[in-house]
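Just one protein chain is left out here, and the rest sit where they should.
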Amino acid sequence: MKRLFGFLAVLMVMSLVLGACGTPAAPATDAPVAEAPVTEKKTILNVWSFTNEILTMAVAFEKSHPNVDVVYTMIPMTNGEYQTKLLATLGTADVPDVVALEAAFVKSYVESDFLADIGDLQKYADELKMYPFVYEVGMADGVHKAYAYQATPGALFYRRSLAKEYFGTDDPVEIQELLGDFDKYIAAAEVIKEKSGGNTYMVSSNGDFQNLFFANREQPWVVDGKLTVDPMVEKMVETVKIFRDNGYEARATQWQEGWFAGMNDTLTDAAGNPKKIFSYFLPTWGLPYVLYPNSTSSDGASTTKGDWAVIEGPLPYQWGGTWLGVMKETKNMDLAKEFIRFCTLDEENLTNWATGVYTNEYLKAIDPTVPEDQYQAAGDFVGSQVVVEKITASFDESEMSAFLGGQNSYGGFAAAAPSVNARLMQGSDDAIQRALNDPLNSFLEGTITQDEMWTLWKDAVRNEFPDLVIE
Amino acid sequence: MLKLKHHQYGYLFVAPFIIGFLVFGLYPVVNTIVLSFTDRTLMSSSYSYIGLKNFQNLFADSTFTTAIKNTWQLWLMNFIPQMGIAFLLSIWFTNNRLKLRGVGVWRMIFYMPNLMMASAVAALFFSLFSFYGPVNQFLVRSGLLAEAIDFLRKPAIVRGLVVFIQWWMWFGQTTILLMAAMTAISPSLYEAAVVDGAGTIQMFLKITLPLIKPVLIYILVTSLVGGMQMFDIPYLLTDGRGSPGNSILTNTINMYMKFHSSKGHIGAASAVGLVVFVMTSVVALLIFFLLREKHDQSAEADR
Partner (left out) sequence: MKISYRSMTILYRVFIYLFLVILVVITLIPVWMLIVNATRSTVEIQQGISLLPSKYLFSNYKILLSKGLDLPRGFFNSLTIAVLTTVITVYFAMLTAYGIVGYNFKGRKSLYNMIIVLVMIPMQFSIIGFYQWMSKLGLTDSYASLILPSIASAGSVFFAKQYLDSIMIQDLIDAGRIDGATELGIFHRIMLPIAKPGMFTMGIFAFVAAWNNFFNAFILITSRDKYTLPMLVQTLRGDVYRHEYGAIYLGLAASVVPIIIIYFLFSRYIVNGISMGAVKE
């Protein structure tokens, strides 16, 4: 009996120790709530995002709203952590007030019951003449649920020196004329192939332009709960097949070395023969973050800086972007809305954001704890036509404009943006389009027929969307 | 009287586990089981019970059977060589006659791949074997290939890569486990056997194998469980959908695709999980049954 008692005592001590492990956490979770009212009387606004970008806005917001403490949480989405965390918190007491939503999944949230109606902000959007596709993405059944500060229209970048060589001109207006639709683009690809003896490819990867066809469909993927294939999708398959069969594409993979190597003219095939890429389809952010840094080879020996130009290309499209929405359960609805208005629909903030006002010093003056790497360089393309028109000229002399052989980088996107539309976008788009990728590649390789491709694709879609009607 | 008391102590020893499980583990398990009978999606707050419909859908769907077949294939193909190498290494490392140097260092090195993050490993192998990658360069320039191959579009090669990476990441851990079991065997047993004139193979079959059988069962069963839930590498190596041609689509990727589709069909995903669970349990039961029978017989024979 004594032994048993001793044993119980040990168990109790153990549970106390374990209890102690749990307790430090408890005050920690309460701490911000408990401290804030006493010391500074600040209202807390919880913002979750998958990027560090919006932290810059959050700090700027605190400057104009000194009584607010924006608690910013960044969760990466490399392995789906962000999406999983967001899904897990839905319906619990732990939901944040404001969430950032990426292009691939923004629409499924907008279509769900979890985001609040923030339609009273639309009047600001109208005032600032937001590009319609930017707020269309944030709309479901006529209700506005998310807005974005940036617009991410896509464009076509091409090598000036190669354009001169094959078409006798590098003038963007003339080249746009030459590549103005996909039939022309295919014809031009043939010219390049012939004149270069097959050593210059029109495009690096066929994945570069599939988006363009999807963006220009006339019917959404799902019509009345039924999977629908728009003629534009069939046209895409046809075009991709032409590119593969005729060797117009370099067969690289997006985001892989071959794709990057073409940007700085160091692409060689496996045998060591040099190859060139004529054009890349990239959106606004692709210029400063993808094309520009990779335009010089890693050994510094080869560079294509100054040899690029930008045009609208064969079809309008958009790629990427970050939207902001308010969770329905928020206890600070007005503040959350004000935060979104400030970030996405405030002329001064958008101007500051795009013109490089938010330097690290600027942010540190507001909040000294901001990391050194936190700042917003000039050049992000914002969603308001009013702002774009006012600031475009200021980019005439920018680094990016020099990169584009003197062409105004901002102006290039301003020309492309108005024709983009996102009305057909649905939550299931991303999964449905990704499902087509593998069967399409098998079809291109000739291992399956086109009919088999469609069947495989429908099987894959059915697997992911049990409630979809698929014929 | 003393014996009865012992029984009571048994309950006390296992009590923390049971309490811990009731507090932390029970809810998620029950939740998953319940969800598999619903059409619940994460994007909507309402749902209803639909009986066995999720399961009917699964078995009517060729993707599901493909996934099960792939999972088995990928697991068996990496588990068998993994056990082979691990056995060789642990026998050598624990052998008193060989007295190999630097056992700790070798073992550390073989365990290293397990510390690498799956996403970095997958990215590395993707780069190595991509169309413009170094493997193609090497093979074409040395004349072994006439022209570059899109390796990551070839089902057999992609499967081989997954098998290799899994083997590479896990054989070190299996070696450590086997060694832990083998070092628990007293050297005097082997000494006695050597005196009796037993050879290495005989000693392995007659002494080592029977004595490490419990740990062997552990390795077999956990590897089976891990194999049936294989996810990271096949998910990260290609497009996250088991391409090319669903060749590396595993059970868990299939589950993840349902779960991460735009609506988050967690009900349908749970159903996949439940079926995989039942399948694993049946096979594990078989392993226990087969190995335990023999174990008892040999124990009796020893007596």
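We call the chains A and B, going by the order they appear; numbering starts again at 1 in every chain.
The definition used in the following text is that contacts are C-beta pairs under 8 Å (C-beta built on N, C-alpha and C of every residue); 3 or more make two chains touch, one makes a residue touch a chain.
Values in this document were obtained by computation on a predicted structure and should not be read as measured data.
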Residue of A:88, A:223 or A:365 in touch with the missing chain, whole complex considered: A:88
Options B:43, B:67 or B:179, residue touching the unrepresented chain: B:179
Candidates B:21, B:49 or B:289 - the one touching the absent chain: B:21
Touching residues on chain B - with respect to the absent chain: 3, 6-14, 16-21, 23-25, 27-29, 31-32, 35, 42, 85, 88, 92, 97-98, 100, 103-104, 106-117, 120-121, 124-125, 127-128, 133-134, 168, 172-173, 176-177, 179-181, 183-186, 188-189, 211-215, 217-218, 221-222, 225, 228-229, 231, 251-252, 255-256, 259, 266, 269-270, 273, 276-277, 280-281, 284, 288
Missing-partner contacts on chain A, residue numbers: 3, 6-7, 10, 18, 21-22, 24-26, 28-29, 50-53, 73-79, 81-82, 84-85, 87-89, 91-94, 102, 257, 260-261, 264, 266, 285-286, 289-290, 293-294, 296-298, 320, 322, 369-374
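Note that in this section only the chains that are shown with their structure count from here on.
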Separation of chain A from chain B, taking each centre as the mean of its C-alpha atoms, in whole Å: 36
Interfacial residue positions of chain A with respect to chain B in the complex: 4, 7-8, 11, 14, 78-80, 83, 87, 90-91, 105, 107-109, 111-114, 251-253, 256-258, 261, 267, 269-272, 426-431, 434-435, 437-438, 441-442, 445, 447, 459-460, 462-467
Chain A-touching residues of chain B, taken from the complex the two chains share: 8-9, 12, 15-16, 39, 42-45, 54, 57, 61-64, 119, 126-127, 130-133, 136-137, 139-141, 145, 147-148, 150, 153, 236, 239, 241, 243-246, 254, 257-258, 260-265, 268
